[in-house]
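All protein chains but one are shown in place.
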Amino acid sequence: MNYITTVGERTYTIEINDENHVTLDGGVLEVDWHPLPGQPVYSVLIDGQSYEAYVLPTEGGYQVQMRGLLYEVRVEDERELRLRAAMELDLPASSEYPLRAPMPGLVAAVPVNEGQTVDKGTVLIVLESMKMQNELKAPRAGRVAHIRVRAGQTVEQNQTLLIVE
Amino acid sequence: MNYITTVGERTYTIEINDENHVTLDGGVLEVDWHPLPGQPVYSVLIDGQSYEAYVLPTEGGYQVQMRGLLYEVRVEDERELRLRAAMELDLPASSEYPLRAPMPGLVAAVPVNEGQTVDKGTVLIVLESMKMQNELKAPRAGRVAHIRVRAGQTVEQNQTLLIVE
Amino acid sequence: MFKKVLIANRGEIAVRILRACRELGLQTVAVFSEADRQALHVRYADEAYLLGPAPARESYLRMDRLLDIARRCEADAIHPGYGFLAEREDFALACEAAGITFIGPRPSAIAAMGDKMAARNTVSRAGIPVVPGTEGEGDLSDEALIAIAPKIGFPLLIKATSGGGGKGMRIVESQEDLPGLLHAARREAEAAFGDGKVYLEKVIHAARHIEFQILADAEGNVIHLGERECSLQRRHQKLLEESPSPFIGANEELRQRMGEVACRAAASVNYLNAGTIEFLVDHDRNFFFLEMNTRLQVEHPVTEMATGIDIVKEQIRIARGRRLRYTQAEVRFNGWAIECRINAEDPYNNFMPSVGVLSNVLMPTGPGVRVDTCAYPGMEVTPYYDSLLSKLITWGESRAEAILRMRRALEEYRLIGVKNNIPFHQALLDSHRFMAGSFDTRFVEDRFSIDDTQDGREVHPEVAAILATLVAHHQTQLSAQLVQRGQRDTSNWKWIGRWERMQR
Partner (left out) sequence: MFKKVLIANRGEIAVRILRACRELGLQTVAVFSEADRQALHVRYADEAYLLGPAPARESYLRMDRLLDIARRCEADAIHPGYGFLAEREDFALACEAAGITFIGPRPSAIAAMGDKMAARNTVSRAGIPVVPGTEGEGDLSDEALIAIAPKIGFPLLIKATSGGGGKGMRIVESQEDLPGLLHAARREAEAAFGDGKVYLEKVIHAARHIEFQILADAEGNVIHLGERECSLQRRHQKLLEESPSPFIGANEELRQRMGEVACRAAASVNYLNAGTIEFLVDHDRNFFFLEMNTRLQVEHPVTEMATGIDIVKEQIRIARGRRLRYTQAEVRFNGWAIECRINAEDPYNNFMPSVGVLSNVLMPTGPGVRVDTCAYPGMEVTPYYDSLLSKLITWGESRAEAILRMRRALEEYRLIGVKNNIPFHQALLDSHRFMAGSFDTRFVEDRFSIDDTQDGREVHPEVAAILATLVAHHQTQLSAQLVQRGQRDTSNWKWIGRWERMQR
């Protein structure tokens, strides 16, 4: 089966041939791949070149952190690719975005109101944690729908703080 | 239930009262005991004194390694103590002792013969491992019964090499 | 002379102080909050006592409990570390009253330097230049500050009178922004220090933050151990420090002049023990007194590496009444040292703090590498305290060697399970301005982005693609196997799932 793998603006066609070989855009590479025990860290030798990287699953794919650089990678097989293409035609351009607490903390301020339209980058919540005031910003333009917390409130990690439509 | 715990020549009577208290020879101590995750290492605060130790189970009890010293400890509850006392009366003074390979290696020499009587400390097998020739010695006096390996042979860890009666 | 030291702190600095005590043959007492029972400082100490719940005000800031523990376990000295109670005159006084040696300056010096306005007045009187601002004008109202601001000129800085570590600090670009930012700064200062007093200070353009480490004994001898370059900051938090400063470099005359002023500033408050004089240095090498930190500094190791002097041990010796072991002429500077602060922050997501369990740690080691850390495999990073996980320090015969060592050490360092800013440091060390030593206190925030630096560096998107694809492929196969196994014996499903998760 072919995988279509995207890194930034570049797309690769990758086939896993066997335990020690992959085909990358038509060329066969010798690959010696080792997960390190108990860690999301992988050591890989590709035609003798040695790399070690964190590979962390994200919502849309993987983050690969390697030699001090971060790569956002999406991996899809052919079936998934067709499925996604079909879905994207059906979906509205935007949908609800829940702003979640990236860590436990104290809500220091809620500088927006329900119903307010916000730009990408507008500060939605100020969360205090690790002695720092951290500004949580809108990832895209939209409208503040439900605000579920108030200033002074303690929140758990991943708790939904408000919704941007 | 009382435990009778022996360290070298000293014997202690220990009772586990609850999660934070033990009675040692009649005196109550405050104990805050934490196994460290995934390790045979324990952090303990006893009336505020902080200790950290390896506690490794052995055949007859535990090895406690702490602040650079090794303690051989035997822990028995009252029932076990009575049982052992009874058994020791029945058992003959000595029994078979199997000499096992402490690590994988190559048998470099077998300097004893079957039937030979040996003293405590007599070299029974020379095992080569980690570039070193390691002499495996008789733990007590006895007679070499079965020799199960020969010089030049590769052996696995824990493989029985010979029997001392 | 004291024999048992209570360390009124946590984290890497508690471990650092414990080590110094142990190497001097002193008994050590750790204190801990409920969140820190398994912390290294508890495990390494001779004794350890619970202070209270995780929040600092219920544990590490509880003077009464600290003194009570010290009395009960007969500790005859207290080292406060940095932060928490380190710069609290009342704590130093309370130690004194209890007959316990406070390993730090006299309470009067803490007080004199603790109020930033009073401090600026004191050193001004001693003939030391200070940055223009509302120092010495007392606790001004918003209205008064707004009136004075145009005379100082923009941009200017709002600073908390009781401040430190960037809390309650704001840059003001124009008169219109001033009222709103005054409000925000006072709110933050109030929350952080229980004191909303602020003052204004002129922003020095292209300023360097350069500080001098000083040591002073009870006989009044004061020496300095050279400077530290601390201009690389983000939101007034230092990120990378070095000693010497590339800005001073081989300019011995400037170093000597600043060092002398630093010693004079310390002497002006009859200073005792270790302290740090912070200067702002402008483009023309004019320098201004900024403030004095009356405590051990986070970045003290770069000075230790460049001088060979163990500052914490010197603190203890001074507190025991010993004379300084070095004259100024005997302090020898050798090579170059750099420190990177490794924080539990996500450099790809606006430096958001990260919490969780450090499942694995692999530290860089080898020649010229030092790590001061509280991190160990299995440690839980909690939101209660600051995000400093580790200080990575390298030494080299030259700045170039120290930088190259730092690069390879950062590349080796693995802290698995919690996001951290190692990639930020890697990008910073690769930037041309850092390598050239030409940066000021605004550099990181205004002219540096971790994303920009990806351009000039060797990239391997195809390797990232292959790795992610292998991981995805492997997980798909694993799920397929799980489903098959589950079909054979559905009653085991729950256990298989658990077991498989642990295998990953």
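Here the chain labels run A, B and C in written order, and each chain numbers its own residues starting at 1.
Going forward, a contact is a pair of C-beta atoms (placed from the backbone, for glycine too) under 8 Å apart; a residue touches a chain by one contact, two chains touch by 3 or more.
Keep in mind it's a predicted model, so treat the numbers as computed, not measured.
Undergrad: In the complete complex, the chain left out here touches which of the visible ones?
TA: Spelled out, the missing chain touches these shown chains: A, B, C.
Undergrad: Using the touch definition up top, pick the residue from C:V357, C:L404 or C:V459 that touches the left-out chain.
TA: For the chain that is not drawn, the touching residue is C:L404.
Undergrad: Using the document's definition of touch, tell me which of C:G166, C:G226, C:P244 or C:P301 contacts the absent chain.
TA: Touches the omitted chain: C:P301.
Undergrad: Suppose we count only contacts with the excluded chain; which residues of subunit C make the list?
TA: 15-16, 19-20, 22-25, 44, 301, 304, 308, 310, 334-335, 360-363, 365-373, 376-377, 397, 401, 404-405, 407-408, 411-412, 491-492, 495-496, 498-499, 502
Undergrad: Tell me which stretches of subunit B touch the chain missing from the display.
TA: Interface residues of subunit B facing the absent chain: 3, 5-8, 10, 12, 14, 16, 22, 24, 29, 31, 33, 35, 38-42, 44, 46, 49, 51, 53-55, 57, 61-62, 64-71, 73, 75, 102-105, 108, 128-135, 137, 157.
Undergrad: Give me the subunit A residues in contact with the hidden chain, please.
TA: 32, 34, 36-38, 43, 45, 48-50, 52
As a convention for this text, only the chains that are shown with their structure count from here on.
Undergrad: Name the shape of the chain contact graph, picking from line, ring, star, complete and other.
TA: Here the contact pattern is a line, an open path with two ends.
Undergrad: Work out the mean Cα position per chain and let me know which chain is farthest from subunit C.
TA: Most distant chain from subunit C: B.
Undergrad: Looking only at C-beta pairs in contact, point me to the busier pair out of A-C and B-C.
TA: Output for the comparison: A-C.
Undergrad: Quick check: how many Å separate the C-alpha centres of subunit A and subunit B?
TA: So the centre of subunit A lies 52 Å away from the centre of subunit B.
Undergrad: Return the distance between the CA-based centres of subunit A and subunit C, expressed in whole Å.
TA: 31
Undergrad: In whole angstrom, how far does the Cα centroid of subunit B sit from the Cα centroid of subunit C?
TA: Each chain's C-alpha centroid was found; their separation is 47 Å.
Undergrad: Among all residues of subunit B, which ones touch two or more of the remaining chains?
TA: Residues of subunit B touching two or more partner chains: there are none.
Undergrad: List, in ascending order, every residue of subunit C touching at least 2 other chains.
TA: In subunit C, no residue touches at least two other chains, as defined above.
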